[in-house]
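Incomplete set of chains, arranged as in the complex.
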Amino acid sequence: MVPRYSRPQMEAIWSPAARYRIWFEIEALAAEAMAGLGTIPQQAAQDIRDRGAPRAAAIGEAEVARIDEIERVTRHDVIAFLTFMAEGIGENARFMHQGMTSSDVLDTCLAVQMTRAADLLIADIDAVLAALRMRAMEHRMTPTVGRSHGIHAEPTTFGLKLAGHYAEFARGRERLVAARAEVATCAISGPVGTFASVDPRVEAFVAERLGLSVEPVSTQVIPRDRHAAFFCALAIVASAIERLATEVRHLQRSEVREAEEFFHPGQKGSSAMPHKRNPVLSENLTGLARLVRGYVTPALENVALWHERDISHSSVERVIAPDATIALDFALMRLAGMMEKLTIYPQRMQANLDALGGVVHSQKVLLALTQAGMSREDAYAAVQRAAMATWQALGSPGGRDFRANLLADSEVTRWLDAGAIDAAMDPQRDFRHVDTVFARVFGAA
Amino acid sequence: MVPRYSRPQMEAIWSPAARYRIWFEIEALAAEAMAGLGTIPQQAAQDIRDRGAPRAAAIGEAEVARIDEIERVTRHDVIAFLTFMAEGIGENARFMHQGMTSSDVLDTCLAVQMTRAADLLIADIDAVLAALRMRAMEHRMTPTVGRSHGIHAEPTTFGLKLAGHYAEFARGRERLVAARAEVATCAISGPVGTFASVDPRVEAFVAERLGLSVEPVSTQVIPRDRHAAFFCALAIVASAIERLATEVRHLQRSEVREAEEFFHPGQKGSSAMPHKRNPVLSENLTGLARLVRGYVTPALENVALWHERDISHSSVERVIAPDATIALDFALMRLAGMMEKLTIYPQRMQANLDALGGVVHSQKVLLALTQAGMSREDAYAAVQRAAMATWQALGSPGGRDFRANLLADSEVTRWLDAGAIDAAMDPQRDFRHVDTVFARVFGAA
Amino acid sequence: MVPRYSRPQMEAIWSPAARYRIWFEIEALAAEAMAGLGTIPQQAAQDIRDRGAPRAAAIGEAEVARIDEIERVTRHDVIAFLTFMAEGIGENARFMHQGMTSSDVLDTCLAVQMTRAADLLIADIDAVLAALRMRAMEHRMTPTVGRSHGIHAEPTTFGLKLAGHYAEFARGRERLVAARAEVATCAISGPVGTFASVDPRVEAFVAERLGLSVEPVSTQVIPRDRHAAFFCALAIVASAIERLATEVRHLQRSEVREAEEFFHPGQKGSSAMPHKRNPVLSENLTGLARLVRGYVTPALENVALWHERDISHSSVERVIAPDATIALDFALMRLAGMMEKLTIYPQRMQANLDALGGVVHSQKVLLALTQAGMSREDAYAAVQRAAMATWQALGSPGGRDFRANLLADSEVTRWLDAGAIDAAMDPQRDFRHVDTVFARVFGAA
């Protein structure tokens, strides 16, 4: 992922040095397990751990370059690493990796990296959830117009809007937790996964120490449906980000102006148009969501490996595992900050709510008419008539609003008087159940 | 979905008549709930149920055409349906749909359809699992060569291969169960989801009767991340199908011939080449997997609706909800039948296992050499030497096999005698842990 | 594709009867070519044509069912068709399909169908282009605000907006023409494409009669990169549809109201909110665009067939070839009608243009200041200052507009007097080059 969209903590998970350190940990743990089973000498496991640990810990740019150099000869990354480690461990290094295959190391390492990445992403979502909850509580009863099809529909509250996004991210969090569990498996099963040369107890030992489950049946590789499920979970979170970002972009439109991304002192909105304050963060998040979603297809195509395994998934994962998690980590934290600092304009919300002359209350008037005894068809026609008249007079000086149009319609007043109409249009009615929904989403107050 | 890939039971879920019947059930239940709350007269709910139920039950092609005709005027599907029902229910029909919005009906109906579809798909997977278990048990100890990169690696059993696929489908089943729960929610919350005109107890009543959960916060629509998760779960199952189909395609290759799709009497493999028996079922499954995966992207793009809702998701779902579930249902049942009847050739498996002169045992010889005290580097070189010599002589009359090449190498025999080499290459060693894996996958024997 | 999104002309191209008629035509032409070369008797070709033509022409539902029935035995579609035709042609039917393979018929037929579909789609685009041109000419000089990031930027004309969409569809048309040429190839090359049993002149003859090119090298199948390119071209057109649909959805928003989809008499916007007139056509188009784009991935996955061919592409194409072309045909014609009848509100456009107190002219004032000698940095700061003050006073009674704020700023008036400011903000300047762009897009006036 390009540096612009990378945060150091997530990048670190995917660095070559981090990978090699995990490889070492897997090899050292496997050796300890084998020593415990008597497969290799205790001293060998001891040497691998004691001499290997400082060597692995010291891996920096120069050491990575050295391993790369060995790989250019061997054309095999794990063998290059083992050769590099053997230089420091000495003769007993020959007991490393006994009966194992590269995939045992590579796939278990990927499991460690993906679970670490998942942990970060879950923490990121928690930050988003905290920001959303805070703003939702703050605006629990801030009236705003609800829009369907981009058209004013009925009143809602800004808090309710945010509660919907909160619930979506909470679902995304659950999916991430499930996806983390899917990929958190360890396989040390040797060539084609038969344990012919490595005892299953080695796998159990390494898994337990690394906080992973045992992969029930690996065929040299951990099956890639697990990884596909992981990337799908990321993509759905990305889509949730896009939905909220799209909301902010709409709210910041010049004609709407109900909310605005925080504008930093010194920030310039446009090289050409200095008055412009653009929703660049949420537009950026929209783009990042597209990126993260784009990694789903290659992940799905990675599932159908040939026979016990092929290596076609590897190049894909070298790219999309860091790219998807880094981009999503960046996006979630950007979103959390954006929502925390979002400038919200309740007055503009009220102004927009009033802008259509009261037609947003039409459904409730329709209901009152039918309850008063008018047929649904007639009531619909009457309300539509008043609404259309209001609509067409919008902005004209002296144009009647919806209430006035209703009162001027004898078919309406045959069923409802002014008091009944006002009762139907009372905004307090609209928000009666806000607390019900808040209790569902955020728990009891 | 084209008829060729459609099974009647799944098709029926998505038929217009089925949809209208669910719509009616939702409206009738909502009316009953409202009558219980005193919002509408008991008689109204009674009439809706008593007069509506037979009318809904009788919906056939002619009635669907009639509703379509009404829709051509109203340009609104739910209003067209309500109008059609009102013709049969009479005056009290005006109490139907009170305070509700079309999405309440549409989205709750979709939830019912998707859970029904999920139930069928879960049953389909069970059929696949049963077939895989049966064949795995049958071939638990049938030796076959394990292949990595398409290259012979080490011995495994055909049962182990199938156990891996079984475990993958079992995971797919769990994901489907989770996805079913995700979409099994009911929303009856009225315009923009505020419950301004409909009591939340109506929603609770309808949900309970339909076997759904209450959607905690709907914004007129049920949020589309749920549906995206559903289609992702389908796509991962489709990829599992492709992996198994690809395995069968490989096994049926002319050069491999370890298994073959059942060849029906009367079937013609090719219009031109009568000797050909082609793996057409598994090739077909490969294509169907591509189709089902292709529906993920539109489903993800459906998540970011505008504000409280727009209707852009609707056309997508009218197509992909039936298409994805119908195609997957067909594919799973085709797969189950194919695996049940798959012709398996253990003799060919043994012949292929022996075909490379024994080099598939090289890793175990390598291990024996290092355990005997040879350095890993030297052992690797020696084994590679013998393996390459064997490889190059393959098929030549009088060419030495791997065992002979090892015995001819003094660097090898310095560490291992013939007995030790034979012990290392003993096929019984390879399968020691087959039972362990079977117990993990299928439970205790 | 579901009937709701299908037009009869495009559906007809993909009907079973149409497919069988094309199959017959290919077989009859091939037979004529072979008779010409002396490979089969003249009388055979004559019988195939004379007796086959009426039989093929008469294929209706009953005949399709009969062929399906034969296929259930043979499990091969082309053999089933040949058997059906032989029943009518008699003994000389044995000369049909000589040396050919099913793919010769299937792939050449698909080429015919795809080119016919492309022709319809090109005509559809022409309808869209005509509607866009008409509306663009009509509103060539209708002032409207240009928006970047959803924020008012500078004035433009509604005609210019439409010109941009026109140019995009014109490019889409060119891509469709190129994609049509890609798939318009004929292959009659026999098993694995070697022409071992069929003379290349047969292919040339059939190609020429069908208006296709000869496929230079087929390997039994026409290579699928051609088809992938075709579906990509459709997807890009679909994206152009989405861009225009998104524009209309924005313009119809309650806060914007610059344009509106035509509202049919009798149409009901919402079952709940009778005042609502929703941009349902453009929302529908947005969804259809997602669908058409979704078919690209399976089409790309179809390219890498195994060896000379496998059949995995077939199930994919049976679905996506009709679905993508039918959905796109429907979408394009819906779009053309929508744009023709779109209600456009120039007064609302002017009102929105004026709504921000003149800050949309800030860039031109900035330019005037720098040209008068102010440093770019200082000018930017001054203009931003005035714009922000204007912005914050928006809607307040007595709030100063942008012009007033500039005149109140001594740093500005040091460089520009009122006349110079008015000159910079003169709307006529903005549209000086509209004709230039129109000439580029639509040709000389």
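Chains: A, B and C, in written order; residue numbering restarts at 1 for each.
Here is the rule we go by: contacts are C-beta pairs under 8 Å (C-beta built on N, C-alpha and C of every residue); 3 or more make two chains touch, one makes a residue touch a chain.
From a predicted model like this one, the values you see are computed outputs, not experimental measurements.
**Student:** To what total copy number does the complex in this file extend, with 3 chains depicted?
**Tutor:** If we count every copy in the full complex rather than just the 3 shown, we get 4.
As a convention for this text, only the chains that are shown with their structure count from here on.
**Student:** Mind checking the centre-to-centre distance between chain B and chain C? Centres are C-alpha means, answer in whole Å.
**Tutor:** 32
**Student:** Rounded to the nearest whole Å, what is the centre-to-centre distance of chain A and chain B, using the mean of the C-alpha atoms as each centre?
**Tutor:** Taking the average C-alpha coordinate of chain A and of chain B, the gap between them is 24 Å.
**Student:** Of all the residues in chain A, which ones touch at least 2 other chains?
**Tutor:** Expected reply: 147-150, 153-154, 250, 297, 301, 363.
**Student:** Would you mind writing out the residues of chain A in touch with chain B in their complex?
**Tutor:** Result: residues 86, 91, 93-95, 98-99, 146-150, 153-156, 160-161, 163-164, 167-168, 171-172, 175, 178, 182, 190-197, 200, 214, 216-220, 223, 225-226, 228-229, 232, 235-236, 239-240, 242-243, 245-247, 250, 289, 293, 296-297, 300-301, 303-311, 363-364, 367, 370-371, 375-376, 429-434, 436-437, 440-441 of chain A touch chain B.
**Student:** Write out the stretch or stretches of chain C touching chain A in their complex.
**Tutor:** Contacts found on chain C: 145, 147-154, 249-250, 252-256, 268-270, 272-280, 283, 297, 301, 351-352, 355-356, 359-360, 362-363, 366, 380, 383-384, 387-388, 390-391, 395, 402.
**Student:** Sort out for me which residues of chain C touch chain B in the complex.
**Tutor:** 1-2, 4-5, 73-76, 78-79, 82, 97, 100-102, 190-191, 249, 264, 266-273, 278, 280, 283-284, 286-288, 290-291, 293-295, 297-298, 301-302, 306, 310-316, 318-320, 322-323, 327
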